[in-house]
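Removed from the display is one protein chain of the complex; every other protein chain stays in position.
Now for subunit A:
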């Protein structure tokens, strides 16, 4: 397609999208108003189920099925990353040397790590009461672990983060969400219906029926997924080296990596 035709295509698509957006926005309730048709109903439904955070009620009760879709998207995306970024046949691991870390950086990272980790877990645990929840807290807790890489080095991070365990926990927590959904079916109501557990006292940790449980499952799933995702990226960025890179490099002794010794196999551009 020529440059001109592509430009016209973009203009056509863009103007169509703009027209539809403007048409949709004109029918929206006024900005910043006190009443909102969907908001009012969502708040009423959340209060009826004694969930203090309406957003959590929308995510894990009124639209729990949507959240299952979002969870599957994250799960599939991380799975795809794991497959794409795996160690290929013409690559091997070159453990990085212990790194020198400036003292202020080390002090800052190691003192922030526990605070950030607890903040993440707090945000997950209080998802049904205050802003936050499984998604937000999960990402915070997972990225907090990686302060270990800033404060110490890669080997230290790998010691506090056994990736296999996180992969298993990721799958388990995704399964836990589905099992909680099917529990509703077995109890005689519907998939992911919030009628399974007593609703509890409003504004306490155990209020809201299945909301705290689904929220916890999502928190664990997101935290593990982010850890696995970052682990794959870090592996590629720090540890995994291509063979032809290594051969042209300074240290040419490759011992344990099971390469079959044919140098001609890895040409100038190995892939």
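Everything that follows uses one rule, which is that contacts are C-beta pairs under 8 Å (C-beta built on N, C-alpha and C of every residue); 3 or more make two chains touch, one makes a residue touch a chain; residues count from 1.
In this text, contacts and distances are computed from a predicted model.
One chain of this complex is left out of the view, and of "Ferredoxin--NADP reductase", "Multiple sugar transport system substrate-binding protein", "ABC transporter permease" or "MrpA C-terminal/MbhD domain-containing protein", the protein name its UniProt record gives is "MrpA C-terminal/MbhD domain-containing protein". Checked against the hidden chain, the listed residues A:46, A:113, A:211 or A:226 yield one contact partner: A:226. Summary of contacts with the chain left out: across A:87, A:112 or A:136, the touching residue is A:136. On the side of subunit A, the interface with the absent chain consists of residues 53, 55, 94, 123, 131-133, 135-136, 139-140, 143, 146, 226, 229-230, 233-234, 236-238, 241-242, 244-246, 248-251, using the contact rule stated above.
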